[in-house]
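Here the complex is missing one protein chain, while the rest keep their positions.
After this line comes chain A, so read on.
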Amino acid sequence: MARSRQLAPGVGRFSRSQAASRRGLYKGLKKSDKPAPTETPAFKEVTVGGDKNSGTRLVPTSKAPRFYPAEDVRQPKKSRKSPKPAKLRSTIVPGTVLILLAGRFRGKRVVFLKQLESGLLLVTGPYKINGVPLRRVNQAYVIATSTKVDLGEFKVDAKINDAYFAKPATKSSSAEAEFFEEGKPKAKEAFPEAKSADQKEVDKTVIAAVQKQENLAKYLKATFGLSKGQFPHQMVF
């Protein structure tokens, strides 16, 4: 729609008739062909149990509220904003070495593989080099270095997506069973064979590319840290 720019509060660039002309209102407003809303019946039939309760009853579909506030309270406006997945920084490209800043693997340098639909970044250590497995990581907690590993045309298998990392549904034990267990460490499930196979498959290409550059494997193995006189806003990454 041709919006008329604001010159001062309440004063637009174009007058009402000029704005209407720019919008083409002389052609008439378009009527949208929305289907008529489906009519829901005011009362519905509900079966009632018990011998003396006449089987069925007519019950209103939506009940009137039990309570009305003494004064009309202001309802907050409904927000029209919806969260979208984070945009990938231009400096982060498949093969970029990232420095993780938070979480279990903070300080580790890892290789970026791809961005998942949720916006999180899929990274790998590689596992053999620094113990970081295929993992999701938030872009905000990452420093992108300018060092890149040449992965070529390598594409991570499409089965590794957000659903792959979902936690398996654990059977919640009852309070009695837990009481009898008396705080003994819960039996850990063995790491699934399929996941370690996926890890090895992805790491094969990455490690091959890492070996091509001198010192890069040592670099990924080492942890990042600041020393005296080093300030991140003054450093080049």
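Everything that follows uses one rule, which is that contacts are C-beta pairs under 8 Å (C-beta built on N, C-alpha and C of every residue); 3 or more make two chains touch, one makes a residue touch a chain; residues count from 1.
Heads up, the rule we're going with is that contacts and distances are computed from a predicted model.
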item: From "Integrator complex subunit 11", "Proteasome subunit beta", "Ribosomal protein L14-domain-containing protein" or "Dynein axonemal intermediate chain 3", the hidden chain's UniProt protein name; value: "Ribosomal protein L14-domain-containing protein"
item: Given A:17, A:75, A:146 or A:170, the one touching the chain that is not displayed; value: A:146
item: Touch criterion as defined above, residue of A:19, A:86 or A:99 at the omitted chain; value: A:99
item: Positions on chain A where the hidden chain makes contact; value: 97, 99, 109, 145-147, 214-216, 218-219, 222, 224, 234-237
